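Just one protein chain is left out here, and the rest sit where they should.
Moving on, here comes subunit A:
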């Protein structure tokens, strides 16, 4: 076995950095894909019509579980490549992490259990569980991420703003996703929520970065004043504005495309702010936290091909469920 797998050297010199990128990629996939699921769940609260609700749930049903697996992929890839970061991050944010997984539990169960019983009260409980879980999960995850990146306490501006920002960007992508998949009657109000949330998100990001520069939280001020961060912020503003224009013109697919770049850019921002450390509070850098060459080489050789296969399944899944939706499922 070890004949073809180097024991003392990484397959390529930069493999630890590649894995930092891979872990961030999984995080980004999660934020983008489950983000619009959260958005659907939050926007669901604005509906009172049973038929519309079922339309939203039909958009959510076939894909959310697969989207959520990106979270597990992120967590386990972090464990496989940077076990100390995985351990410390979760142990240091104990209540947030457990609160987050419980919020995910309520978010997932609500819609699945709803249809099991035809009873108004039952449906109300399930809806409550869906909406509350969908709003709390990105909030808690964002607060956790804010603490991770900026080494800030839970009830501090950087952490709370990150949480609120994640909720806002989820609403943007959720609205764009639904607008692209439902009929114009439903798309109209979504447009309003989507644009409002875009403004809130961009304002939030700018406020967050300003606060961090002023307080120098986690020693990140220098990085924020560097050109990559400026470019990322500019790109986010551009996608937000372009998306809003597309939304107003009724070009919902283009809106969706630019909306989805926002959480992706956010993930890149997280990566830029973290690197070269993986968990600033511990001061551990990528090179210090990474596992030994043999272990990393093995996970690379076995894991990367599978990751490509997974991307192919996702293309298949979204291909099967492309096109507009109706309350009774996917119409042709």
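Points to keep in mind about this one:
Operating definition for what follows: a contact is a pair of C-beta atoms (placed from the backbone, for glycine too) under 8 Å apart; a residue touches a chain by one contact, two chains touch by 3 or more; residues count from 1.
Keep in mind that, in the parts below, contacts and distances are computed from a predicted model.
Its record in UniProt calls the unshown chain "Cytochrome ubiquinol oxidase subunit I", which is the match among "Imidazole glycerol phosphate synthase subunit HisF", "Cytochrome ubiquinol oxidase subunit I", "ABC transporter permease" or "Sulfide dehydrogenase (Flavoprotein) subunit SudA". Touching the chain that is not shown, out of A:132, A:207 or A:298: A:298 (per the contact rule at the top). Between the chain not shown and the residues A:28, A:75, A:146 or A:218, the one that touches is A:75. Among the residues A:25, A:38 or A:86, only A:86 touches the chain that is left out of the figure.
Not every partner is drawn; the one left out touches subunit A at residues 1-2, 5, 7, 61-63, 65-66, 68-69, 71-73, 75-77, 79-81, 83-84, 86-92, 94-95, 97-98, 101-102, 104-105, 108-109, 112-113, 116-117, 284, 288, 291-292, 294-295, 298-299, 302-303, 306-307, 310, 313-314, 316-317, 320-321, 329-330.
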